[in-house]
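For this view, one protein chain was removed and the others were kept in their places.
Each chain gets a letter, A, B, C, D and E, in the order it is written, and its residues are counted from 1.
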């Protein structure tokens, strides 16, 4: 069967994503939704079936560029999930509405999320962070804007020490920062009111995929009675996990862990450098999204609402 | 009251300890016990009271050199605890016997401990280590000598990365080593049969003072069902804790955590660099000493047996 | 901008709520819903926008009377959430329908809830209560009506001893009652089949705000293997918490805790008398509402269904 | 009031279910849905009310045959829940659509579920099973079809040793099987990547009713850090539990536990042979259905979506 | 067989204990030890056997006065356990030595204990107390004397509100006090560094018998990560429990729980007023005695050392 005709802008957007001209989870998602809207607006399809076929084909083209990034399929799922109507006009309108709504929400998502997360923080609270997450920083930023005094214990987050970025951004907000090595976390947990982290992906079983070290921190936080709060926009939800798929953990370059010269001195060893780990929902108290906060066990409901049931791929021919 | 006359060797030993000419927990303990034996052998005391006074004074002199090292008072306690007799001759003999017995045991302690620890390991076991401990390495070494195939997951142990030393020593024993950052520990715990660490001090309430990060690791090990084994010679027992004293946690230089130039870039922050943390006994499965293995909750019994009840300082005038 | 014209009944209802002429969570909610229905029925608005504006203004007026009571905004949210239509007539009908449905459900909520809660209890069960909750008592009452023999261990619930009220109501139902001080709860938990409490508010993260002492009881119940059941009508759900807001804990008068003369005798002390505490969802087995029972982690879904997403206030201009 | 006229096929189907001519959860559900469709298709009702009355009466007739089987009321609930329309024609169409959709989904449910469950398993994983569940076996079967090497530890599952059936079916799939007695489970849990069981029913509070021994296994799995996965089609969801009803645990014949001659030798004893037990949601990691996987705490949402709120019986007159 | 002749002072002491002229755990223990010493000093026994018989008879006479107080048999056990020698003179000396040593230790026990307990407290610590215990207050008093700033959260301890006594004594020491009802404990546990309680008895299995409410507090403290410290002189150790005996829990007068007039208003209810409960060792971090601190699991060793193996009663004929 012939592929339906695609609007050139779809192909440009796809190319820009593929060549990483377009980068960043939110930027990619926005571009993808916008491309679908263009395809809908400019479509010359004459039958609803043809129109649907075009939109799905556009989605597949976009998806093929970066099959593992989660924000890209989420943008596509969101729009296709809402494509509905008996006529081409109705279908077109529904795609335009969905695309526009997705982009609007995306645009203010971090701001909304920050406000919600900030509401969980009280004046005088002390927060422990792991790695660097703009969503997590947004929560603290909004709390500061609400006039709350917040201080932070920042874990350096080996191997890449993204804690330094967090520290700098919090300093720019005027937040007092105490920097510690990752191993010193348990010792400080008793003096801390919240553990606050971001997420790379959230799975349908409620588990949180985030920077290596998150799960060990969460286990210790539970043992010390400190609540754990995950700040993650809904584009981090991972609909594939609804069908049981597990999130692949990227293994990063070994040289991040040990310099070649130090390694040579030690002798022949294996170095493992997993980028992420998985925190089960029972060690997380709340997931803060721009749509509100949720216990991790109920995020699947939000995931189904936003992105469909997930047992069928909406772009399948 | 006049201080009793001390043998010059006591003063030499004291000076060598003070100037750090004599270094290392075991070496210091050995020198101190040996100095007491010399004092006893060469004493010119004519009454039991005078003899006792001399030995106590020698102990005080030695103790004053390094009041915080735990092996030093342990050597003194061990010998003074066993000073007994109705005559100078009997007292002298008891001190010589105790000093000699202490030094003999010290001499073979790591070997005995290694053998005992090795017995807990089975052929094919995989061990996770934190920091570097010669006692812990001795357990693996003996297991290898027993013909067991042992492999190791070595945590790098920020900030000073003593894990590199452990890795090198294990490689020299032919043990396959996988190096990870500290944050990656929980992810590997499911594939590991034992967590094996050393100790800086063991307290009367059964808690283990060891390199920062040990307690967080132990909490995660318990949560994953992995047993935790602490290898520590009895000179690491901390008799002061019998009277409720807590072990001071050394705060080390901040530059170990972050280079001054990186710090300058971030802005004004606090850096905390605690050297140790405290693992409660409920997260430890066994403490392996040269005297046998013990549940952490029963180590106080061994402490009392070796070093006395602890509610009185044996060197008090 | 001018405020839209409000029906006098809205103002009367508002005044009655403000002066506490109208009292009690359910009574207030009922009055508020009824006032919105009146406003809708009698509205002279000529455009959908004007009509919507009037209803929102009425809601704001009502809300201003008691900004902290949760049942009041819930009634308003429920109705406004369902205001829908392209014409004034359609909008009016939708408000009337929603108001009527809300009031009908409210009217039979405790009865429905009691039936559902009673179904969890088996013949011969022994129940432990804390404080006094008409929803919790309704569960026992229905169980008794179902012909089940139920007995109760009633915690007195210092400082105000509302346990005495519970005891009296249960006696009136013929339920055998054992009264204990709050501290005796753990000792009895092994002989008890359920802990059954009410709630002052239920948060979006699944935590239960209830009379001080509930959370400590729930932790002990979990440790003893006794299930914890919370009986709470849906007007106790707290939609503000969807946006991360925490529930303020009222601090009550110190004289409830200690008589002034006893206090004078002791000397200068601080007295803290928090009215409520927060039980995390992991210590609660089921929340029983008139809409069915829910694990605490999924109550947010019900909250969104009944009261909207919560990230926007439906009465905002 | 007269009962509405029922189509003869409804009565035939009812009879076949009653006489156990029609057996098996899925077969019964399919027959019941099909009977409702026939009733709708052939109805001679002239008013919507009459039509609704007929369908409800047909449902009651079917329900009366086996009031305790959960798949039967689920089929009826699913269809009646979707009966909607202002005219007889619209109502008829809605019943036909719902019946057809229910049967289609049922037809491919185990296959879909198996695919989803298989996605949770990784190449090389070792799975522990309890009892025999075709849903659980389907997960392993699909994993094998995905090319993954899976091995299994099969608990024999006293008293009826359904583990032998599981073992045989897994052998037919080429899966290496290790058979153990039930008591040996904890010893193997450290070497196992998943516990995988089926379910007889899933309750609204997230608890899982399954073969006796499941809950004890799940508690041990949690303690050893091994995730627990329950495979259950949505016809196993138990809507009655939404209204607090508990699932009756069948007590089976004592001779399954002990042969009469052995019993005679022991003397007068009681024998208890419960068929099932109840696993609380906190000991289960995921429930895998044909609609996707869910944390047990969120299954109630799916239950409400498929079968209605549950506080009203849809077949009530 | 004739009872051996007892010294009149033994009988006077016995009578004074029986008539409660002599009261208080320590005072009784002191009197009993002193009576044994008198009996030994004044004995006219001519054979070792006769002497032993006399001392045992004296012990039995003393014991009969208050069979349930634990300090009385402990005094007797301590002395009889140390009665040793081949001649009457040697036996007499051993009893005198043991009696004198027991009394000396008793005399300074609370002081020693206070010092040890104080060492566990750091400057700035906040302590939560339950009931009133002079041993617990002694720990805080010594900490204050050591120059540490200590503050306290004092639970009122229904039904008898001994927390008021604790509050007053702490105020006299200058310690800032916050008084709360018992149910408010969990809410404050996050801000508290230690839970500090006394004990009525300590059992050989490591469990702590103390004022009702202690066990529930300890469970919550563990859940919040707050360490629990029990201050108890060794006369609170309960040697009978070495042979499995359980400690009877006194049920106190019901009017302590509810005033008769309030009760009459409620109707016919049962009131349970247990004086104590039992905290298992896993919820206690340290037991502080005058002999040092111990994990609860190792107290049995101290019990055997002080009071003998316990499987034989030393006063048995």
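To be clear about the criterion, contacts are C-beta pairs under 8 Å (C-beta built on N, C-alpha and C of every residue); 3 or more make two chains touch, one makes a residue touch a chain.
Just so it is clear, the structure is predicted and the values come from calculations on it, not from any experiment.
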Query raised in the report: Omitted chain: which shown chains does it touch?
Result: B, C, D, E
Query raised in the report: Among the options E:19, E:145 or E:243, which residue touches the chain absent from this view?
Result: E:243
Report summary line: Out of B:77, B:187 or B:282, the sole contact with the unshown chain comes from B:282
**Report entry** Contact residue for the chain not shown (choose from E:99, E:114, E:198 or E:281)
**Finding:** E:281
Requested in this report: Write the list of chain C residues that the hidden chain touches.
Outcome: 189-190, 223-226
Report task. Considering the whole complex rather than only what is displayed, give the residues of chain B touching the chain that is not shown. Result -> 112, 115-120, 122, 227, 282, 285-286, 288, 290-298, 301
Report summary line: In the full complex, chain D touches the hidden chain through residues 154, 156-159, 164, 167-168, 171-172, 176-188, 211-213, 215-217, 219-220, 223, 257-258, 262, 265-274, 277
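Please note the rule applied: only the chains that are shown with their structure count from here on.
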Query - Centre-to-centre distance between chain C and chain A (centres being mean Cα positions), rounded to whole Å - result: 35
Report summary line: Chain-centre distance (mean CA atoms) for chain B and chain C, in whole Å, is 58
Report summary line: Touching two or more other chains in chain B are residues 223
Requested in this report: Report the complete set of touching chain pairs.
Outcome: A-B, A-C, A-D, A-E, B-D, B-E, C-D, C-E
